[in-house]
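For reference, the structure I am asking about is given below.
After this line comes chain A, so read on.
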Amino acid sequence: MEKEDKGKPVAPKSRKSASSRSHSTSAESEKTIDAGQVDQKQELAEDAAQLVDQADEKKGKKTLYRVVFFYEWCKSCGICSAMCPVKIIMVDELGHPYIEDMDACIGCRNCEIHCPDFAITVKKRYPERRKTNGVA
Partner candidate 1 sequence: MASPETGQRLLLQGNEAVVHGALAAGCRFFAGYPITPASEISELLSVMLPKVGGTFIQMEDEIASMGAIIGASLAGVKSMTATSGPGFSLMQENLGYACITEVPCVVVNVMRGGPSTGLPTNVSQGDVLMARWGTHGDHPIIVLAVSSVADCFSITVRAFNLSEKYRVPVILLSDEVVAHTRECVVLPSQDKIRVVDRIAPSVPPEWYKPYADNNRGVPDMASFGEGYRHHVTGLVHDERGYPTQQPKEIESFLMRLHDKITKGFSEIMITKTQMMEDADVCVIAYGCVSRAAMQAIKMARAHGIKAGMLQLITLFPFPRKAVDAALRQCSAAIVPELNLGQMAREINRVNQTGTRVVKYNRIDGQMITPDEILKQILGVS
Partner candidate 2 sequence: MVVETEVIRHEYLRHDKKFPHVWCPGCGNGIVLGSLLRAIHELGLPKDDVVVASGIGCSSRLTTYIDFNTLHTTHGRALTFATGVKLAKPRLKVITVMGDGDATAIGGNHFIHAARRNINITAVIINNSTYGMTGGQYSPTTPYGSKSTTSVYGHVEHDFSIAELAVTAGAVFVARGTVYHAAQLDKLLEQAITKRGFSVVEVISNCHVQHGRRNKLGDAVTMITGFRDRAVPVAKAAKMSAEEMRGKFTIGVLCDVDKPVSSEEYDRIRQESCQLPQ
Partner candidate 3 sequence: MNSEPRYEIRFSGSGGQGIITAAVVLADAVGTLDGKYVCQTQSYGPEARGGKSKAEVVMCAEPIDYPKAMQIDLLLSMTQASCDAYFFDIKPDGLLVVDAGLVEQLPTSRAVAIPFTKIARKEIGRELVANMVALGAIGYLSGQVNLKNLEKTLLSRVPKGTENMNRDALQAGIDEAKKVDLASLPRSFANEWEAEV
């Protein structure tokens, strides 16, 4: 199952997102950060990783995120798209979500926590990405 999680989303839908990703600029994404913080303020502060992110931003480096859809479980309800503060989650003709501009993602995780079907994971995108240590 673990393999499916990582493998599947890249398959049919990823073409669009992959192509759009290259067009994004850092200026665009910075502009939308304020809008994206609506409901998530409390939790953002708690996290140590966030401090690292802030430090990175000061240095002019921006944390990149990757939104992974697990299409097997997706029921195309459209909530993720509606919840995205930077409006990068688009919906295709069949109702399946895809990312318009992955670099514009601010990592608010609104889509992830509002997905009723456990079909979205938002991950940090480091060049040398650490393995998730969240597993108890």
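The set was built so that all candidates are chains of the complex that A comes from, given by their letters.
Just so it is clear, a contact is a pair of C-beta atoms (placed from the backbone, for glycine too) under 8 Å apart; a residue touches a chain by one contact, two chains touch by 3 or more; residues count from 1.
It should be emphasised that the depicted structure is a prediction, and the values quoted were computed from it without experimental measurement.
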*Which numbered candidate, 1, 2 or 3, lies in contact with chain A within the complex?*
2
_Residue ranges of chain A in contact with candidate 2 within the complex_ = 1-2, 5, 39-40, 42-44, 46-50, 68, 70, 72-79, 82, 109, 112-123, 132, 134-136
